[in-house]
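Here the complex is missing a single protein chain, while all its other protein chains stay put.
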Amino acid sequence: MQKILNDPEPFVDEMLEGILLAHPNELRRPSPRAIVRADAPVAGKVAIATGGGSGHLPVFMGYVGRGLIDGAAIGNVFASPSSDDMLEVTRAISAGKGVLYLYGNYGGDRLNFDLAAELAADEGIEVRTILGADDVASAPSGRASSRRGIAGIFFLYKVAGAAAAEGASLSEVVAVTERAAAGTRTMGVALSPCTIPAAGVPTFELPVGQMEIGMGIHGEPGVRRGPLETADQIADELTRAILADLPFARGDEVAVLVNGLGATPKEELYILYRGVARILAAEGLPVHRVWVGEYATSLEMAGASLTLMRLDDDLRRLVDAPAGTPFFVQG
Amino acid sequence: MQKILNDPEPFVDEMLEGILLAHPNELRRPSPRAIVRADAPVAGKVAIATGGGSGHLPVFMGYVGRGLIDGAAIGNVFASPSSDDMLEVTRAISAGKGVLYLYGNYGGDRLNFDLAAELAADEGIEVRTILGADDVASAPSGRASSRRGIAGIFFLYKVAGAAAAEGASLSEVVAVTERAAAGTRTMGVALSPCTIPAAGVPTFELPVGQMEIGMGIHGEPGVRRGPLETADQIADELTRAILADLPFARGDEVAVLVNGLGATPKEELYILYRGVARILAAEGLPVHRVWVGEYATSLEMAGASLTLMRLDDDLRRLVDAPAGTPFFVQG
Amino acid sequence: MTDAGPSAGFVSILGAIANDLLDRKDELNRLDGVAGDGDLGLTMTAAANALLELAPSLESLPEADAIRRCGTEIARKAPSTGGTLIAFALIAAAKAGVAPDVPPLERAAAYLDAAAASVAQRGQVAPGDRTMLDALRPAADAISRAAKAGLDAPTTLADAASAADAGARETASMAAKVGRAGWLADRAAGHEDAGARLVAIAFAAAARR
Partner (left out) sequence: MTDAGPSAGFVSILGAIANDLLDRKDELNRLDGVAGDGDLGLTMTAAANALLELAPSLESLPEADAIRRCGTEIARKAPSTGGTLIAFALIAAAKAGVAPDVPPLERAAAYLDAAAASVAQRGQVAPGDRTMLDALRPAADAISRAAKAGLDAPTTLADAASAADAGARETASMAAKVGRAGWLADRAAGHEDAGARLVAIAFAAAARR
């Protein structure tokens, strides 16, 4: 296990300690597994909470900041936070305008955050929930609500966070974020497994020369495994699956995210984007803006995902709005 | 070779195509291997050029933009650009206030960029050169000018770019950047090799369970190889070597960069920073600001480097100044 | 069993289960890795350690309170899908309104019935969906039957353990209904569901004690 760590056991807590030491003016920690904006609660603003397992930085707490979200509950590696952690986050960020829970569609998270929402409601905090469920590889379109949430959550944070920063009400933030979620699709490819520090061995085996299309960000199986293809072939397979699913239509303006899973160099992500851009141009889908880099990772997994979000005027304005956290800045 | 690519041969050119497709409003390409700000030359400003081999994104062209540098010559993976490429960059960015060449201390780059500087001078463009030579592991302090340049170049870009953006003259930019270079030290650790696409096999072997302290960003040998240590032990070894070298003195305020080499997750970088922060606190070195992430990579190499820069009032102001490129934004 | 508090029996079973879970960490990780994220052994290690730490303080509590404390502790310390469902199940068992003077096997039957109902409801699953329920439901049923038939505790627990084990084995030929769908490459075929095996391990530990 070629990792820089002290002990697998306090891995998450030491990471949090490092993050707080590095960014003391931007983040604070109301309880051991809750990270919120240093200036939370932000008066007059709908608050946005998220949470999930560790090992995906900058997901989740990396998006806590200006123009994005207000707080995140932190689980162990690939494991849900507790309902208590989410409740702590909720209390620390609530400014009386309501709280949006925005997180990926995973069993443990849903169980815990639904409970937290109930408990928050008992305290008089209004909570609404939107799930990221963008992974087209994880269920057919007929069962889209059972899909996993992966890198597309970045666009949802961006939209919801910008809407909240503009002063929208909870139901307005919910409405525009649901529209964003309805138009967001992701699919990924894994080229290597990753190792949970406390487990010490890779979650699965993927022989050199093989790839797995559609693999989940915790190593959950994808739609097919086969010989590693070229960047252009991968771009084709990911893009076509996404375009067919919404379906996107000629003329739809899109936001694009090419996301690295951890070990894949930015050089390769741009080669992948080159293939994607050609297909989008040929399909008549204008690209409004592109993000390329590590936005939702799986520790040191090699691979990438592609996300497309269909834009309208509101969504275009909201993805372009400025934002700033210790992990992500947009001017 | 678990890489997302089409063909090793056009690797760099396809990557450049992808970058230009993704960021058409921010970057332009006056010749195939020259990338400059879309708005270059920027009137009234000293221009800053850099260059070097590919495989280190965001080094080099990732720092081309507002508040940073104006252009970069692009070599093949780990190989110098040609003098022609650097001359093209120089011509495209020169706004009549002089050009600073700021790049890492490698033989091929020096030979080619010195020639480019001569040719630019023949065309009436004043060029000054500053080399990044921050890797304390690559030569003893008595021969500091023969050291390799690694991640510390980020601080030099930041300082030089901010000074140029403030309207400083060429000699003022040179003076403050030389002061920054004189106070910047880096040391790294590698946990895995990387593979140049066209070579197809790793540059070196590093058995699981081993690490190499002081390895260069092209896989050049370091100061010692041994069993993989804990994050705190690595933090200790890197920090002590750096502190002893300048030497930094109690009370010196520092900027800190914890840089991932490619495959190492941000989670681990923050655990490493936690160890570094404790030592700096114990040594009485106040940390002004911290950057944690991938700022100078070696393809998919696992590992990290630590850079410290000693600050004064000017340097503090310059590192804090806003900057924005497609790869790096600071608010 | 001198000085035994009202929950001494429960606590002693708890200790046996926790220790067995610690021993089977790698196996649970491996099974969970087949179709999931490979961490069930880690989560159950966290749960087991939390329970072992908690155990001394439980003996003197009324049994339902002891069970509820286990649930809330797992909810805090091991909040994965599996862990949280178990936590909810324990809390549901504690709420089942089982009178302390009911004979032990009947109490156990009532707790387990409430627990299995909770997993089905919270997890929105039925038997055959390839989850922990496929081991829990038959084990609960076996205890109900044995309690009604008036069998002794060792026999009853042995029955429950073999019912759980058989249920876990059967998951190897089931297709998952929750999470991933049938259209995904079914790598899990031939492998037991991790959560079902976990339940079987717990009942085996209880029976062996």
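In this document, chain identifiers A, B and C correspond to the written order of the chains, with residue numbering beginning at 1 in each.
Keep in mind that, in the parts below, a residue touches a chain if its C-beta (ideal position, glycine included) is under 8 Å from a C-beta of that chain, and two chains touch if they have at least 3 such contacts.
Just so it is clear, the structure is predicted and the values come from calculations on it, not from any experiment.
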{"item": "Displayed chains contacted by the hidden chain, counting the whole assembly", "value": "B"}
{"item": "Sole residue of B:N6, B:S94 or B:N112 that reaches the chain not shown, by the stated touch rule", "value": "B:N112"}
{"item": "Contacting the left-out chain in the complete assembly, out of B:A182, B:A198 or B:A281", "value": "B:A198"}
{"item": "Option from B:H218, B:R274, B:R289 or B:R310 whose C-beta touches the chain left out", "value": "B:H218"}
{"item": "Per the touch definition above, residue among B:S82, B:S192 or B:N259 touching the missing chain", "value": "B:S82"}
{"item": "Hidden partner chain, residues of subunit B it touches", "value": "75-85, 106-108, 111-112, 137-140, 143, 146, 148, 196, 198-199, 201, 203-204, 214, 216, 218-225"}
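Rule of thumb we're sticking to: only the chains that are shown with their structure count from here on.
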{"item": "Shortest path length from subunit A to subunit C (each step joins two touching chains)", "value": "1"}
{"item": "Chain whose Cα centroid lies nearest the overall Cα centroid", "value": "A"}
{"item": "Chain whose mean Cα position lies farthest from subunit B", "value": "C"}
{"item": "Rounded Å distance between subunit B and subunit C, as computed from the means of their C-alpha atoms", "value": "54"}
{"item": "Subunit C: positions in contact with at least two other chains", "value": "none"}
{"item": "Of all residues in subunit A, the ones touching two or more other chains", "value": "none"}
